[in-house]
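Report on the following structure.
The complex appears here minus one protein chain, its other protein chains still in place.
Presenting subunit A:
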Amino acid sequence: MTESSLFKRTAAELAEAVAAGEVSAVEVTGAHLDRIAAVDDAETGVHAFLHVNREQALAAAGEVDAKRAAGEQLGPLAGVPLALKDVITTADMPTTAGSKILEGWQPPYDATITRRMREAGIIILGKTNMDEFAMGSSTENSAFGPTRNPWDLDRIPGGSGGGSSAALASFQAPLAIGTDTGGSIRQPAAVTGTVGVKPTYGGVSRYGLIACASSLDQAGPCARTVLDAALLHSVIGGYDPLDATSIQQPVPDVVAAARRGADGDLSGMRIGVVKELGGEGYQAGVERRFGEAVEVLGKLGAEVVEVSCPHFDYALPAYYLILPSEVSSNLARFDAMRYGLRVGDDGSRSAEEVMNATRGAGFGAEAKRRIILGTYALSSGYYDAYYGQAQKVRTLVTRDFEAAFEQVDVLVSPTTPTTAFPIGEKVDDPLAMYKNDLCTIPSNLAGNASASFPCGLAEEDGMPVGLHVMAPVLADDRLYRIGAALEQALVSEWGGPLLDKVPELETA
């Protein structure tokens, strides 16, 4: 096998090749590390990674090879490399959450999902770039410079998990982890032509996930194929006693659902197109590809109807009250005392002055905006009108979902109103930036499972478009059945995966 044939393969194929002894985990890992070295330059390349774990990755791969040689049974993703979003703690690598306030911070413990992946023999290549504390839709809010979209290096790769999505789309890793508070897995997946799944809230442990908004944050799998995402989901999912919001129920059989979906038969499934998520403000090429994808689902046997969720129009404003409120509280832990940055400690300044100076120097513009906004929304006198009212809207959004799921099995919409925009275009226009998450936010408020699947390129700019699928709480398997059915239909129509069309990157 040549190097390029290694890094272009799916996770399922790589794991099978490793298990069969056709290739070693060390060779697979080496091929991906070489690819990173070739295309990921911070100044001129994709810049998906903030930290690459070369020696440790090769050592972990060597352990997988040794286990295989000893005749041990390997897990279904053993020896497969992965790109880990830098908001998940790793005891052997720095974890910055894209913030200067945590630059160089080496966590004293592994997140639960980090541990589960290591135990499954997944090789963590390094940590991926992101908007600071997962706040943003473009990865431009990283303190360490933007990540570039492999489809067009002048455009954003989505956010906050733009490093993870870009790593997948530029073949630097076949698997990645994202976290989704308002769309940070699904929107980057949509704009890079990759697959991203936000599991049901509580379905994947948050222990070791640096909190953005605790009632909304959810880690999940990212990949280039639906089956690969399902395989990763089943490794990271399931009850964790270290997370008080973890669901004490088994993860739905997402791998079986992905395999079943690949048969291309959706008969018996009812799909609702959300009336409120389309029309004004949606790019023509996005609406066209979305409409065609829905037609494909109909041809595969699904029954398609239109569904109204009237309170979804208020999900975005409610989210931008709830999220900053939680952020202003969660980011209070960065106080310059126990870990992270400390500035101005000159022997004369008080602890409070050092704290104020450190937070002023350590947080970027978007983090500051949201801290101030959240502090305002929680202030006495405003609490009922803003935070309290937003929590009521949250109830109404959840009720819209419940009513819709009495009529249909899943809901669909475009993942994002537009394709990837040029770097710099919206970075200082918060309201324009926030609209990227219009379609993805309702599922964070309600906690149900959602995903984005590639559905083609918009004609006007040649950039990828995503189909957004929303399923009820704990019905994550439905996402995979729909996604896999759509994938097999579109791949056969296109004559290959969408990412066959991504431009060749210049290699160093």
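Here is the rule we go by: a residue touches a chain if its C-beta (ideal position, glycine included) is under 8 Å from a C-beta of that chain, and two chains touch if they have at least 3 such contacts; residues count from 1.
Just so we're on the same page, contacts and distances are computed from a predicted model.
> Suppose you had to identify the omitted chain by its UniProt name; would it be "Predicted small integral membrane protein", "Metal ABC transporter permease", "Aspartyl/glutamyl-tRNA(Asn/Gln) amidotransferase subunit C" or "NADH-quinone oxidoreductase subunit J"?
Record says "Aspartyl/glutamyl-tRNA(Asn/Gln) amidotransferase subunit C".
> Out of A:Y314, A:F405 or A:F421, point to the residue that touches the absent chain in the complete complex.
With A:Y314, A:F405 or A:F421 as choices, the missing chain is touched by A:Y314.
> Of the residues A:V354, A:L457 or A:A485, I need the one that contacts the missing chain.
Once the missing chain is taken into account, the touching residue is A:V354.
> Touching the missing chain, which residues of subunit A?
Per the touch rule, subunit A residues meeting the hidden chain are 105-109, 200-202, 215-216, 241, 244-247, 311, 314, 317-318, 320-321, 328, 332, 335-342, 345, 347, 349-357, 359-361, 363, 365, 368-369, 371-373, 375-376, 379, 385-386, 388-396, 398, 430-431, 444-448, 473.
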